[in-house]
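Please see the structure below; I have some questions.
Complex shown without one protein chain; remaining protein chains in place.
Residue numbering begins at 1 within each chain, and the chains themselves are lettered A, B and C in the order written.
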Amino acid sequence: MANIGIKDTEFIRGNVPMTKEEIRILSVAKLQLEEDSIVYDIGAGTGSVSIVAALQCVKGTIYAIERNSEGVELIHANKEKFGVTNLQLVEGTAPDCLETLPAPTHVFIGGSGGKLIDIIRTVREKNPKARFVLNAVTLETLGEIQKIREAFPEYEDIEVIQVGVSKSRKLGEYHLMTAENPVYIITLKG
Amino acid sequence: MANIGIKDTEFIRGNVPMTKEEIRILSVAKLQLEEDSIVYDIGAGTGSVSIVAALQCVKGTIYAIERNSEGVELIHANKEKFGVTNLQLVEGTAPDCLETLPAPTHVFIGGSGGKLIDIIRTVREKNPKARFVLNAVTLETLGEIQKIREAFPEYEDIEVIQVGVSKSRKLGEYHLMTAENPVYIITLKG
Amino acid sequence: MANIGIKDTEFIRGNVPMTKEEIRILSVAKLQLEEDSIVYDIGAGTGSVSIVAALQCVKGTIYAIERNSEGVELIHANKEKFGVTNLQLVEGTAPDCLETLPAPTHVFIGGSGGKLIDIIRTVREKNPKARFVLNAVTLETLGEIQKIREAFPEYEDIEVIQVGVSKSRKLGEYHLMTAENPVYIITLKG
Partner (left out) sequence: MANIGIKDTEFIRGNVPMTKEEIRILSVAKLQLEEDSIVYDIGAGTGSVSIVAALQCVKGTIYAIERNSEGVELIHANKEKFGVTNLQLVEGTAPDCLETLPAPTHVFIGGSGGKLIDIIRTVREKNPKARFVLNAVTLETLGEIQKIREAFPEYEDIEVIQVGVSKSRKLGEYHLMTAENPVYIITLKG
């Protein structure tokens, strides 16, 4: 049984932003992956979501899409560290680089480079039943939810949750509760 | 592959408090269950954590411990609904009713009836390497963390996180962000 | 010295939504009222923000704007209870009912009925230096921030904060931390 609860410290990290443990766990859980799912991880960063998805979908394939070269190297390194073979690295910018890929069943979007609507439209042309899970950390991305509702009225029941996590951190003899930035997790049920 | 992301609405619920979706997902993920784990779910309530754990540990056994009769009935109903056969229902109060059970590898404590230290001690006598995940929603239970540190100095690296979740709820033409009560999730690594 | 920290229970309340204590305190503090300020409280609800502002601005005037008749009655009742004489009740819908009012120095918007941009524009025609504090509890209102940026590039430094408050509530012998819905407080510095 593949563990969904991998710690942040187990991933090789650079200066690339990484989806944090609790947000990664919840995002992958909300994808509701199957053993044979075809997954796009768009804006894959360090590849942490791709790795967890790859460990779940042992008969499927994960496409980690990343345009930043440091990110690409980190995904390579993490793929090797975790020994996953069902993870394909795609260097490029979505939605352009999605054209030649097989249709996905599940799509995680950690970063969209301002092209959220275009990405959703491109994926839907491949598979209108694909399930999306999005992370939003900026007011601008949050504002896109309204545009998604307008552009895709098919999604009647969009789930939007906000998650705030604080962690205790040792400070001398005390334990300080330290906040992580709040993240919105948005689910579009295909 | 068993899905960890079961929705709250899929469980049969009464007036018994239920661990909410996101807290259930994170708590089970932090348990880091194996296929053959022996799990105690103490203060099992509706049995939602037990059900998810049972679906993960297909070669293991889950012991759902609950003293409230309405809870016991709900666990029965949910066990039947999800068709899990590796879930044993134990009606009684921890730690007393734990005596005759096999040693666990993982323990989730959703409610301790004020006996948290006693429960941990009883479990540790059975298996000092058992991993604990606790939920705390009251100031009193939170105050117990300090007592755990004092009573069990073996746990050098106790993880304490607080999770706050808000969900969008339709209100006329608007979507109101609605808060759930914050929950502390505490992990004792055996 | 007028106290800004009035408790929710001190106000006469009906079924009308009320700005909660901590959000009211922070919103009024961020208005940075002066003794002689002219204040609009748009979507005044129970009038709780108007009352606190009236107690601060002893040489100024507060205009409580409310379209809901139950709200209007509550504002009357609270005005009487707190004995404030510098509070004018305006029954009507903003921005229409603002036309005949004196130019404000400070504007609090608790509810805009979907007319946020129009209200800001109308106020700015009266006084382009007016300071605005807005509360947003829906995703739709939050999405308006981007429209404010586009419509009024003069506001270079819009402050957006989100505040989440939990309060301990007695539950038998325990104290449960109970969450209030998160509120965004937005400040436009005139």
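Here is the rule we use: contacts are C-beta pairs under 8 Å (C-beta built on N, C-alpha and C of every residue); 3 or more make two chains touch, one makes a residue touch a chain.
Since the model is a prediction, treat every value here as computed from it, not as a measurement.
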item: Touching the absent chain when the full complex is considered, from C:I12, C:A29 or C:A151; value: C:A29
item: On chain B, residues whose C-beta touches the chain left out of the figure; value: 139-140, 142-143, 145-146, 160, 162, 164, 182
item: Residues belonging to chain A that touch the chain removed from view; value: 137-141, 164, 166, 168, 171, 173-182
item: Residue ranges of chain C at the interface with the undisplayed chain; value: 1-5, 22, 25-26, 29-35, 56-58, 158-168, 175, 177
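As a convention for this text, only the chains that are shown with their structure count from here on.
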item: Chain whose Cα centroid lies at the greatest distance from that of chain C; value: B
item: Chain A-chain C separation of Cα centroids, rounded to whole Å; value: 38
item: Contacts with two or more other chains, residues of chain A listed in rising order; value: 160, 162, 164
